[in-house]
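All protein chains of the complex are present and in place, except for one that has been dropped.
Letters A and B mark the chains as written, and numbering starts fresh at 1 in each.
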Amino acid sequence: MSLNTASSPDISGVLKRSILTTVIAALLFLPTLGIKTSASGGVDGLFLTYRWMLFGSGCALIFVYRLAYELFFAPKDGEAKVAKTPSALFRTLGSPQMAKTVGPVLLAFAIVFPFLPFSDRYILDLGILIITYVMLGWGLQIVVGLAGLLDLGYVAFYAVGAYSYALLSIHFGFGFWVCLPLAGLLAATWGIILGFPVLRLRGDYLAIVTLAFGEIIRVVLLNWRSFTGGSNGLSDIPRPSFFGLPFNQSANGFAATFGLPYSSMQRIIFLYFLILALAVFTFFVTARLRRLPIGRAWEALREDEIACRSLGINTVNTKLSAFAIGAMFGGFAGSFFAAKQAFVSPESFNFMESATILAIVVLGGMSSQLGVVFSAIAMVGGVELLRQLQFLKVIFGNDFDPSQLRLLLFGLAMILMMLWRPRGLVSTRMPTVFLKDKKTVSATMISQGRG
Amino acid sequence: MSQPLLSVHQLTMRFGGLTAVDAVSFDVHRNHITAVIGPNGAGKTTAFNCITGFYKPTNGEIVLRHKDDKQFKLQEMEDFRISQTAKVARTFQNIRLFGGMTVLENLMIAQHNHLMKASAYTIGGIFNTPSYQRAQEAAKNKALAWMDRVGITDRADDPAASLPYGAQRKLEIARAMCTDPVLLCLDEPAAGLNPKESEELNALLRSIRDTNDVGILLIEHDMSVVMEISDHIIVLDYGRKISDGTATEVRKDPAVIKAYLGVVEE
Partner (left out) sequence: MNYFIQQFINGLTLGSIYGLIAIGYTMVYGIIGMINFAHGDVFMVGAFVSLITIIIFGITGTSNVVLGIGALILVAAISMVIAGVYGWTIERLAYRPLRGSFRLAPLITAIGVSIFLQNFVQATQGARVKPLNAIISGGFTILQGNDFVVRITYMQILIVVLTVILMSGFTYLISKTSLGRAQRACEQDMKMAMLLGIDVNTTISTTFVIGAALASVAGLMYLLYYGVIDFYIGFSAGIKAFTAAVLGGVGSLPGAMLGGMVIGLIEVFFAAYFSSEYKDVAAFSMLIVVLIFMPQGLLGRPEIEKV
């Protein structure tokens, strides 16, 4: 970055462009930042508030930004835009050494996490949330990353798992460890059912159909009141116990049995280790599957479906197995969710969730399990962090709630991430079988699949 | 002459109003190299795609015979079954490798069906049973053998997309052979190869013909390859067969000269 003074800067051009950008921004900001509609509560309907300060600052900000860009960052006339080579940081992120060392370190950190001094209820909940998304990310990674099938409705399997757990435990009284595999099985079955119609669809079409499926399931959950409780959902789901010992203050409770003073944190810590165990299980199974013929077939499917068929591979079964197994892990995660919350409702299973999980997979790097961990921490943890930024109240006024911005920033983050690193944080791929050396395959050679 | 490996009988393919292949019949024999040649648009690739299952023929019969007298009606079979059960392998005009996967991985995927059975449809694989481990070792060895044979062993762990063009073509052929086919179909295998690479290709195909007990069917424009190695040539023009015989016979056939080959200037 340097001030473009090699040739005298074209001041009028820079100004012209900056002003033009500001004018465009003004048009965009006028009906949003500039003018606000509010309900008056009366018969007259809405009234307008003019927020010229906000509007003015927005436009000024854009002007300054564009000016700065023109002066410092824009390529000079005739200078070609150099392709970005991956910086050393990202090359290390994708290396096999990285996976070998950072993985175990992260796991060790995760294990001691609940016992660290700063881990209060809120932090622990955040940890549980992140690990849940990591698990969901690994599940979706099979479908999107390995098999190259664009699934925008993954939340449906999460929902099936959660509702299955809720219904099984409420109506049949099954314990967690019985409901868990059943929920996974049901989710896998739905994976196959949903997979069948979309087998021949490619790319964006597959994406939007899976999105439609996700929405259909949500609407059904919302309206089939007799079965799913409708918008009220299902509550009073039996809380998980420590292999039979309930987490309460009773004499045969967990605390009493182990001679510990009762604390509500005990249940949370147990839940934390539960999701951690589930996530680690997911990791090992998916890592193993990758090295097996089925995993290779998934990746071959992504690379070139026609070539697969020419080698005698039944791509229908391959696709369905990807959907089914990915769905199964989603179902497991859903069971955990239901057990933790003791309550499920359709609101938790909307398109935003599918988009979040997909963003985590794409941002992490389609083939990298470690990448998914990084991106889940960044996305979920990062956005959560922003909630804590109380200083924003200073800018926007005291009745401003940073959590309102959460989704806004999330959308912005998705855009910026794709503009900055479209192939994800770890964009390389590790071969699953090798003769002599395990060499990483660079992102440019990996196909993203047509379906 | 024993029963032909592949019998194409009155094969017809119509796309709407256009008849791309018109009642073409020919045989392909085991341990023979059969070439299909002809001008562009003659219907060679279309016929090829019918045989390998990527198009469904409008009419006609395509019969493949195994040594145990088992017969397969290819015109009724799905593309992947033609490879899986009838054991017909093919390569593509535009090379379809799994670019982001290594050479070795490409060759392992070719053995997918066999390995899937050995892994007890993944269950055995998850538990790493001894029989699965053996099967995987054997598959790796077969891949290695083919890499040695075509001369790309030094690139075993490199992504397929990083190979030079000639090596990619060889890899595609090796991959097809790893499926243990009885019929190997090659779509313009010499396209884009320089003379030295074409000679290597000739040697490879002859060696496959002589040692692997397969029939080879290929589409080609490069006459140096076709005339060198073909035991049997079929000439198509405007969807019809205009000649069928040995290289010498076809080269002299006036119909072929008129349509395609031309006369060498004295």
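Quick note on the criterion: a contact is a pair of C-beta atoms (placed from the backbone, for glycine too) under 8 Å apart; a residue touches a chain by one contact, two chains touch by 3 or more.
Keep in mind it's a predicted model, so treat the numbers as computed, not measured.
Note on the undisplayed chain: of the listed residues A:A255, A:C308 or A:L358, the one touching it is A:L358. Considering the full assembly, A:I306 is the residue among A:A277, A:I306 or A:L385 that touches the omitted chain.
When the whole complex is considered, the residue among A:I111, A:I216 or A:L385 that touches the unshown chain is A:I216. Of the listed residues A:G56, A:G103, A:G203 or A:P246, the one in contact with the hidden chain in the full complex is A:G203. Here the missing chain is touched by one residue of A:I11, A:M53 or A:L412, and it is A:L412. Seen across the whole complex, the unshown chain contacts subunit A at 24, 27-28, 30-33, 35-39, 45-48, 144, 150, 197-198, 200-201, 203-205, 207-209, 211-213, 215-216, 219-220, 222-223, 306, 351-352, 355, 358-359, 362, 366, 404-405, 407-408, 410-415, 417-419, 422-423, 448-450.
In this text, only the chains that are shown with their structure count from here on.
Mean C-alpha positions place subunit A and subunit B at a centre distance of 44 Å. Across the interface of their complex, subunit A is touched by residues 52, 54, 79-81, 83-85, 89-90, 92, 96-102, 104-105, 108-110, 112-113, 115-116, 119, 122, 125-126, 140, 144, 153, 156-159, 161-162, 175-176, 179 of subunit B. Every residue of subunit A that touches subunit B in the complex is listed here, in rising order: 285, 288-289, 292-294, 296-297, 299-300, 303-304, 306-315, 429, 431-439, 441-442, 445-447.
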